[in-house]
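A single structure is presented below for examination.
With one protein chain withheld, the remaining protein chains of the complex are depicted in position.
Entry: subunit A
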Amino acid sequence: MPAPANTLLIEGSFAELADELAQYIDTVCKSEAGSGVQSLIAPTLGEIREKEQAEEPAEPASIQTQKDEVLKKIVGKAAVLNTAPEKEFTAAYNLLIHLSNQSPSRDMFLNRICSYLSEQPVASSAQFGPSLALTTLTTIFNILPNNSESRYHVFMAILKVIRSTSNNAAFDALTPQLNTNVPKWVVAWDLDDEDARSLHVAIADVAAASGDHDMSYKYLLHGLETIPSDSASEAESRDLAKRTLVAALSNPTITDFNPLIDREAIQALRDSDSGLFDLLNIFASDDYAAYTEFLESNPLTSIDLPESAAEMLETKIRLLTIASLAAGAANRSLPYSTISEALQIPKEDVEMWMIDAIRAGLVEGKLSQLKQEFLVQRATYRVFGPKQWSEIQGRLMVWQRSLEGVLSLVKSEREKFEREGAGGDDMQQNGERRFGGYRGQGGRGGRNQNHQPREVDFVGGD
């Protein structure tokens, strides 16, 4: 069942409401009586009224044209609503949206209203201006049908407002609603690749402006997906690919570069920006030694990376090197000496680096100072191949088999209890059987148990 088509509920005919709104607009912009919108639309409204009240209903089409005329005039003047007092702002805009929503050329009017809200500041309220604009914009967004492409334009206007505000509350509210909705929207609005890309990039921009670099990167990555393979080497896609790449490299929390490497737009960088592409390859699968070697021939500034990122990049490649070492460690132990060698760090710093790697979620394990080694419990595989998949399969099988064992045991024990225990209400039988089970497991425990009934017998027979 779809959502209710109409969430703006107001009684009154078009003519009445339009008249009231026009009057209100006139009051807000303080125009002289007789020269405002009200007087401008009065004749047309009068005709509409007459036609509606006439005995023989006039053609609906002609009324509609006249209504549109009235609306055009009202919407044309509606920008002054931005100066309305903050308490009346939402109410007045809602009425305007309600009127526009009835027209067949709804999208045109609503687009106009959107531009008022997103491009002009709300003059009457400095503090709540953006929130007021957002409230009204979301109302427009929500009353538009799910599959209307206009929703896309409204959404872009919303992003624009969020970006221009310093208030993070709106962005925080937006984030959780995006994850599931954006893919649905792209389908529902029937966006072509280019629009979908600008949608994702716009979200990434907003995220970056609000300081959420992880999310910004995520949407840049989605944006890359929309680049078709034949235009992967065009200048525009190249810029986007480069931007995404730099974002990925310079974000300290991103350690998985596999999704990036698969993108065709990134692959296209191989020729145009070979330095950056090589660096990506090093971060995706190589170690610290390769990185230092790379730096000798290519200083960071030559590949459009800021000098300030150098320290962060060094830290990151060291952590990634640890992950590789841990994943490849034979019999799960990694001597400190190997680590210090690979990372080119003094031996006493090894533990600090390991702790950092654990904190970054790349490895898990135990540090043993006594044995001077790291016992790997879990390591992130930087290259995920068939070998890793079969390992997963193996472990799943083991788990499944042991669970099946547990299940069959539980089942058979329950059935046994139902067969034997249902009649006898005493727990003795049950208890003895349970101990019987124990006796099988731990011999000594069973023997201890044998004394007990005798003790009891002694008490009872006294």
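Rule of thumb we're sticking to: contacts are C-beta pairs under 8 Å (C-beta built on N, C-alpha and C of every residue); 3 or more make two chains touch, one makes a residue touch a chain; residues count from 1.
The rule is simple: contacts and distances are computed from a predicted model.
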"Eukaryotic translation initiation factor 3 subunit F", "Mitochondrial inner membrane protease subunit 2", "E3 ubiquitin-protein ligase RNF185" or "Charged multivesicular body protein 6" - which is the UniProt name of the missing chain: "Eukaryotic translation initiation factor 3 subunit F"
Full-complex contact with the absent chain, from A:Gln66, A:Ser131 or A:Ser150: A:Ser131
Contact residue for the chain not shown (choose from A:Asn94, A:Ser150 or A:Ser237): A:Asn94
Subunit A residues touching the omitted chain (full complex): 1-4, 6-12, 17, 20-21, 23-24, 86-92, 94-95, 98, 125, 128, 131-132, 134-135, 138-139, 141-142, 146, 155, 158, 162, 169-170, 173-174, 177, 180-181, 184-185, 188, 256, 258-259, 364, 377-378, 380-381, 384, 386, 388-393, 395-397, 399-400, 403-404, 406-407, 410-411, 413-414, 426-428, 431-432, 435, 438, 441-442, 444-445, 448-449, 451-453, 455-456, 458-460, 462
